[in-house]
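Here the structure is laid out as structure tokens; the discussion comes afterwards.
With one protein chain removed, the remaining protein chains of the complex are shown where they sit.
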Amino acid sequence: MIFNFPFIAVAALIIVGLYAVVFRKNLIKMIIGITIIESGVNLFLITLGYREGSIAPIYTSSPGGIMSLPVPQALTLTSIVIGVAVLALMLSLVIHIYRHYNTLDVRKIGGDEE
Amino acid sequence: MIDELIHFVIPLLIIIAAIVAILLRDLLASVIALAAMSLLLSLEFYILQAPDVAIAEAGVGACLTTAILVLAIKGTKRKEDEV
Amino acid sequence: MSGMSKIVKTITSISIPFILIYGLYVIAHGHLTPGGGFQGGAIFASGLVMVLVAYGSVWTMEKIKEKNLTMLESLGAFCFILIAFLGLVFGTVFFNNYLVGSNSIFGTVPAAGSGLADINTAGVIPLMNFAVGLKVIAGLFAIVLVMAYAISKKEEK
Amino acid sequence: MEKRSIAAILSFSVVAVFFMFTVLLIHPFGNPVSTEMDDDIISNAQTDTGANNAVTSVVFDYRGFDTLGEATVLFTAVAGVVMLFRRIKK
Amino acid sequence: MNALEFFVVNSPIFAVAIPLLGAFLTPIFGMINDKLRNVFAIFIMIITTGIVFALSYDVVTNGIRTYIFGAQDLSLPVVRILFEVDAMSCFMAIISVILAVVALIYSWAFMKENTGLDKYYTLLLLMTTGMLGMELTGDMFNFFVFLEITSISSAALVAFWINRGKSVEAGFKYIVISTIGALFVLFSIALFYGQYNALNMAIIANSIQFTFLDKIALVLLIGALAMKAGIVPLHMWLPDAYSKAPSSVTLVLVAATQASLYGLLRLCFTIYGNMITLSPVSIGWLLVLFGIVTILLGVIMAIAQTDLKRLIAFAAVGEIGYMILGIGTGLVTMSPSISAAGLTALKGGIFHIMNDALDIGLMFLVAGAIFYATRETSLDRLGGLARNMKYTTAFFIIGLLAVSGLPPMNGFASKLLIYESTYQLNPILAIIAILASILLLAIFVKVLHSAFLGPALPRFNEVKEVPKSMLFAMAIIAGIIIVFGVFPDIIITNIVEPAANALVNNAGYISKILSLTGGA
Partner (left out) sequence: MLPFESLLKTLQTGSGFWNPLVWIVAIIVALLVVLIIRGFGKKDYKKGTSQTQAFLSGNPEYDKERMHIKGSNVYWGFSEILNWIINLLKKMHTGNVSDYVLWFVIIIAILFLSIIIPAGAI
């Protein structure tokens, strides 16, 4: 019935995030969009590793049975920390941009002229 | 049946939270929506049998990300420019 | 940020030890239960961020210098890579889990299959958990502290 | 409508369609097609690394170098943020 | 196992771990003394250079070297991370370390007056670590992690001069672009993982089926890596970042761009190596098209620029086009089987990677020297500098000849290979490439005229020659350029040809891993 709905959610999150990056004019909104793309990719990895009726891959007092795949979970952990690192750097840059240009509008910064 | 419903409803809520996060004009509100999305994502990770990732996403995504974003909004300005 | 009211400060100081201890618990039991260096470090750093919010960034910056935090982070990273190098020295290759199966600390191997295991297992993994935990605590808190301090300084002007 | 919007909408729809095909054509939800690597890890993690948590054994043992890289990413970000908010000589 | 053998066996990991260790220790040395820190950073990089050269010698003589993390032997589901170093990886690693050493030496005087130098040196070492990791690794996810290390440290360094709005903005653009690229790379890795349950490049290449999902992954990876490598029309971040970063950072940024290009090559030749020719639209022709467009756009935009660093940045875009053209021609002509002409084109493209790094790097160093001496990069305000800056002028002339591909500099040798092989593919391509080269010469002669020649301007009377460390850094690159130009055959037979052969021989790359696991 659900027919891959978590996977569809992944695609939807990525498209929504890309939409925010391309169409929203506010720099912080763009960063929120990037965070949403990242969430989508993380969800994709975890969903790939899910097995129906499985338990978490931890042996400590586990009820036994098939386990979901551990590798995507490890990859996602890495990806989450990378995400927060990138986010911190981007926001620091945005604060500096605001100090120089006094705006967060993406169209008002940039341009070729000096 | 109930399992399938959960796997349908929570991703749907995540998508809705994401759309709300990018549509709201008030940046602080959209950050809160993002935090809600992170929390729901963490719940989804938990349901998908990834408690490790769920803890990390709740701690990093819902708490620290929000803190940094709120700080950045405090350092810049709150409203998205009109037009 | 000059800090919040007295009520907030009191509640924070009461609740903060629990959060920090929970964070340390998650770090220490990373090889047995869900959690590990990153998750516990993130929880611990969240607790510290609570202090930052309640007491204000200027106060926090006076107590914990950003330089000390980056030093601590360098130390954590250095410990991590050192443990990896010890795998090369005592074991055979980089990142070798040379403690597992030995009789020294963390050397025991748990019984196969589900069940409870001793905390004294998993070789170098708990050590790495602590190194990464230290690094993540210092790193994440340094990021938030530096940003908050810079923003509050800017507002004063 | 300006040219940018038209190009954006066209390309977005193409990308969206292909992403939807991607997620529909991947294996059905909850039934990964090939799992040799992970089954190997699940069955050997306890004896290989002594950790009861298979995810931790992947993070710190099997793919420990990734974790070092991840720690380095965090270190880099902290260095970057501290550098960006440094005091500069006037 | 004696010491030498131990060293050689572990050299892949030392090449990455030692700069990483240096980066972790740099803040501690920085607390003691500034000079000590600089010496320490240069010392670490020189050790790394030595290791990379030793590793390259070993790889060229003994074939592919692998390194397994955490265990000594490998069983068939490859669960551990592997380093797999072939001649191509070594070739790129050599470029990265040479540029990093030169950048560190150059920074000694160039960055002296800035604050925050502890972090600057840390980030520079981390950036080199990231590039080396990208180039030596044999694991897709590990590649992604090092890609992120490289992008984060580069973005922070691009924004180093935080008191200039343009620098910060360029850094922001760079981090946004590279994050989005990296996220799509991660998505493609997840697609591979979901289908083949493997993260190792060789295992993926062995079992790849070229299904619909593989094509999606191919497109996303080509798009993301092309964006990071600065291929038109995804190059737009590149002039911003190159021209607004400090010159020493730009030098390493060139190498970082090429590390992404290496990822593209690894993707096309190794992972999709068996399947790429089956596609009806040849990836090779696509690359040729990209290459021609990149050359033309870079050169035409460079004509119009009035800012020196931005002009060089657009010339760098043009030079990237030559590499893509060479590699694409190689892919096209090799489609049924490996042919001599295809190998020549590939050799030209690969050799041009190194030459571009050196030539464009020297140009940026000269631009940095002009900026250091005069605090000015606008071509409209510069003039008559040759009177006071004789050595810098000489280095600029060497760079000018090299960039525009005139003998006896290195640029000529690689461009000759590219021209001759593309002429066999389609004469029009070769003619366009030669014309663009002539335009490049014209552009840089314009720079030579307006910055160095002309009457002595009164406001530059006080200008002095730049300090010795900067001259030394430029002299290193200029020396390499001349040696490569006068003895191109040595370089080609000893470094470039093994790299091209390694790239083509994806069966060898795969079977090396399979032989380690006991299979095949």
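As written, the chain order gives the labels A, B, C, D and E, with residue 1 at the start of each chain.
As a convention for this text, a contact is a pair of C-beta atoms (placed from the backbone, for glycine too) under 8 Å apart; a residue touches a chain by one contact, two chains touch by 3 or more.
As the structure is a prediction and not an experimental result, all values here were calculated from the model.
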Task = Please identify which of the visible chains the hidden chain touches across the whole complex.
result = A, D, E
Full-complex contact with the absent chain, from E:G291, E:G349 or E:G485 = E:G485
Query = Which one touches the absent chain: E:S421, E:S437 or E:N506?
reply = E:S421
Task = Sort through E:P407, E:P427, E:G479 or E:G518 and give me the one touching the missing partner chain.
result = E:P407
Query = Taking the entire complex into account, which one of E:L76, E:M236 or E:I397 touches the absent chain?
reply = E:M236
Task = Quickly run down the residues of chain E that touch the omitted chain.
result = 172-173, 176-177, 180-181, 211-212, 215-216, 218-220, 222-224, 226-227, 233-234, 236-237, 239-240, 279-281, 283, 286, 297, 300-301, 303-304, 306, 340-341, 344, 378-384, 407-408, 412-413, 416-417, 420-421, 423-424, 442, 446-447, 449-451, 454-458, 485-490, 492-493
Ask   = On chain D, what residues meet the omitted chain?
value = 4, 7-8, 10-12, 14-15, 18, 21
Task = With the missing chain put back, which residues of chain A would touch it? List them for me.
result = 18, 21-25, 30, 106-107, 109-112
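The rule is simple: only the chains that are shown with their structure count from here on.
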Query = Which chains are shared contacts of chain A and chain B?
reply = C, D
Request  = Averaging each chain's C-alpha atoms to get its centre, pick out the one most distant from chain C.
outcome  = E
Request  = Please work out which of A-E and C-D is bridged by more C-beta pairs in contact, and write that pair.
outcome  = C-D
Query = chain B to chain D: how many Å between their CA centres?
reply = 18
Request  = Please compute the C-alpha centroid of chain B, do the same for chain E, then give the distance between them in whole Å.
outcome  = 38
Query = How big is the gap, in whole Å, between where the Cα atoms of chain A centre and where those of chain C centre?
reply = 23
Query = Which parts of chain E, given as residue numbers and ranges, touch two or more other chains?
reply = 20, 24, 69-70, 79, 141, 145, 148, 152, 155-156, 159, 162, 194
Message = Can you list every residue of chain C that touches 2 or more other chains, as numbers and ranges?
response = 32-34, 36, 38, 70, 74, 77, 81, 84, 94-95, 97, 110, 113, 117, 136, 140, 143, 147, 150-151, 154
Inquiry  = Applying that definition of touch, give me each pair of chains that meets it.
reply    = A-B, A-C, A-D, A-E, B-C, B-D, C-D, C-E, D-E
Note = Within their complex, chain D touches chain C through residues 46-53, 55-57, 59-61, 64-65, 67-68, 70-72, 74-75, 77-79, 81-82, 85
Message = Going by the contact rule set out above, which residues of chain A touch chain D in the complex?
response = 2-8, 10-11, 14-15, 18-19, 22-23, 47-53, 57-60, 67, 69-71, 73-75, 77-78, 81-82, 84-86, 88-89, 92-93, 96
Note = As the complex stands, chain B meets chain A at residues 4, 7-8, 11-12, 14-15, 18-19, 21-22, 27, 30-31, 34, 37-38, 41, 44-45, 48-53, 56-57, 60-61, 64-65, 68-69, 71-73, 75-77, 80-81
